[in-house]
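Removed from the display is one protein chain of the complex; every other protein chain stays in position.
Going in written order, the chains are labelled A, B and C, and every chain counts its residues from 1.
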Amino acid sequence: MLRLIAQRLQSWLNLPGETGAVLPALAVMLGAALLAFVFIAFFAGPVTWWERRVAGRVMSRIGPNRVGPQGVLQWLADGLKSFLKEDIVPAAADRPLFLFAPYLFFGGYMATFVVLPFGAHLVATDLSVGLLYLIAISGLVVVGILMAGWGSNNKWALFGGIRSAAQLVSYEIPSAFSLLAVVLATGTLSMQGIVRAQGGWPWEWLLFRNPLLFGMFFVSFAASLAENNRTPFDLPEGESELVAGYHVEYSGMRFLWFMFAEWGNLWVIASLATVGFLGGWQIPGVRPEVIDQSTGWAFAGWQALSFLVFAGKASMLVLFAIQIRWTLPRLRVDQMMIVCWKYLVPLALLGSAGVLVLVALVPEGSPVDWFLRAVSLGLGLWLIIAYVRKARAAYLADREPYRRLEGKDPWYPPYRLP
Amino acid sequence: MSVGLPHLMFLSAVLLALGLYTMVTRRNAVAILMGVELVLNAGLLNLVAFSRFGRGIDGQVFGVFGVVLAAAEAVVALAIVLQVFRAMRSVDASRADRMKE
Amino acid sequence: MVSALPPAVTPGNPGGVRGWVGHIVRTASSILEGLAVTLSWAFRRPYTIQYPDKVEVPVPETLPEAYRGILEVDLRLCTGCLQCEKTCPIQCISISIEKGEDAVRRLTRFDIDISRCMYCGLCSESCAFDALAHSNQFEAARQDISELTLHFVREPVPVARHKAGEAPPRRPRGEILREVLPGLGPVMSPPARDRRAGQGDPSSGEGKP
Partner (left out) sequence: MTGTVPTLAFWGLALLTIAGAAGVALSGHMVRSAFSLFAALFGMAGIYALLQADLMAVVQLLVYVGGISVLVLFAVMLTSGIGRVGTDNPSHRPIGGLLVLLAVLIPALGLAFRMPLGIESPADPTVAPIGDALLGRFVLPFEVVSVLLLAALVGAVNLARGWRRDPEERPSEEGR
């Protein structure tokens, strides 16, 4: 049956190649798409659970822990519930737009997976304009949001859609400029090229190349949080003002597509930052040439190891993004615009210009280069130490009052599960 | 049969014709702008196609210029449309014929 | 259109480039401060308790005597006066009484639809013999709403005709309910009561946000 359709298609379009050559090609395409989809499902689902557990800790409660051991299967239960719910289409909605929007949203998000390098050779295609493609394609999501916002025929949804469009168009600029600094420092737009221009050890990462790139990392991270509507920039769906923004009217499976893309986007944010600044999949102490020249099982092993390194770094950033979400309150609309145009855009412009000057003046490996690396490493270490010390101080400040009130010690480290 | 210049020219011609049709028949200024975008895209497709099937990359360089100019054109045109809308509460191009309010 | 922009110059922050840098530094340091606070909560005991598995004293045991839980009727005390049925504003109590051949009035039905009951307490107020009273139970979630209609009469019982002061004492709260509403959980064990009695410190249960 399928074969027959393929043959018909071939004769209609007068395609070259032997009969039935379409079939395997289509199968490969479908297989790749399925692989990406499965990855998203197995990332986005558990991350929803993980995020809720982290949120629980931050809010001094427990979080979902009923479905499966410690609640790890909560996402399956939620998914099943959404799947079984009725798919409601408002009577006054613009039906075709309303029905199509979730798929456009999700498709725009899935298209980013084409260039994300998961490991040394684990990448769909290494486009020569990979980074630019990623910036461009992640801007497409906004059309899906606008479509959903308009199609719902609901004021709140339209507000959400318009806000999202304004936000995305604005934040694309600092995002692109801060990544331009990466391109200037590495001299390539290809994602794999950017990773290969860095090294495995922290002092070989772009993050610690010089203090300006160190700053650009935060600009870039903030801008991509804003581009993907994560708190504190989740104005498009601000539930306290717009109910749920552009997806107010969605229910059931269509709602699930939005949620999928939203949590899956965390992976895109994290891996973009990992590739750009944290050395991607580079294994400390192993030159990429070693991986290229290996064969057989060694090759597979290197792939797995490089994927683990990449996933480890990306997960840390995902955790960071989740913590930011449960720490900072949502910005107001005017504040969101001020943060972009008055602070992030000038910072990104100055930073990328400065990186250009440094790249032009400081040859790699020179004493000045090592000095700059040492300064930025010191900056990073100082930041981490300050962070931990402040956290310790906050804990200790509340310890005695808690003891007096509850009669027990508040010490309850994260590995101790309820 | 493989895809060659004629196919691309065909696509470009259809885009051009549909863009012109939009420009001629629409009253809404934004819709007319959409027609202009289609016509521009038809031209850009030609540039890229000839660059691919000819020699050199000059066509693509020109294409990049074209896209950038289209962006500038769209921004200015939409700013004008918004001004017209504010002044006359309508974006009907056939009614916006007064020079001064 | 015009939004209330924050003033460019605030006390403690000069305007111009220095103010701009000052804003950035303040933003960065306050974000770090906030992240440190949330990080510190990762090492603190959660305030919430896992209900009901890890509660030290079952909640019904902690409820005051006047708590209006699910209704229960002690048929040894019921005289079949039908006052409760009449008082109920939503008619969730239905009682039938039949007179047998031996001229004894028997209760053949005493049903309370607790899915409709709104726990107003009018029926127990009007019950002169303390037969109908609120228990201290409240967890009665069931799969099927019909399971929430409690049938207190299994087989016809003669109505009570006690003289004043001779009536048997009422059975402990919640005990009858456990017979008619299966799956309500085991009867409280005495040690648990003791523990509760020993917890006389008034500050223990309060002061939580």
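Side notes on the structure shown:
Following the convention adopted for this analysis, a residue touches a chain if its C-beta (ideal position, glycine included) is under 8 Å from a C-beta of that chain, and two chains touch if they have at least 3 such contacts.
The shown structure was predicted, so the numbers you read here are calculated from the model rather than taken from an experiment.
Displayed chains that the missing chain touches over the full complex: A, B (touch as defined at the top).
Residue in contact with the omitted chain (choice from A:133, A:246, A:267 or A:412): A:133. Of the residues in chain B, those that touch the hidden partner chain are 2-22, 24-28, 30-31, 33-35, 37-38, 41, 44-45, 48-49, 51-55, 57-58, 60-61, 63-65, 67-76, 78-83, 85-87, 89, 91, 94. Counting the whole complex, the residues of chain A in touch with the unshown chain are 9-10, 13, 15-17, 21-22, 25, 29, 92-94, 96-97, 127-129, 132-133, 135-137, 139-140, 142-143, 146-147, 150-151, 153, 155, 158, 162, 165-166, 168-169, 172, 189.
Keep in mind that, in the parts below, only the chains that are shown with their structure count from here on.
Chain B and chain C have Cα centroids separated by 68 Å. Annotation: 34 Å between the Cα-based centres of chain A and chain B. If each chain is reduced to the centroid of its CA atoms, chain A and chain C end up 44 Å from each other. Only residues 56-62, 65, 218, 323-324, 326-328, 333-335, 338, 342-343, 347, 383, 386-388, 390-395, 398, 402, 405-414, 418 of chain A touch chain C when the two sit together in their complex. Contact residues on chain C toward chain A in their complex (touch as defined above): 3-6, 20, 23-24, 27-28, 31-48, 50, 203-204, 207.
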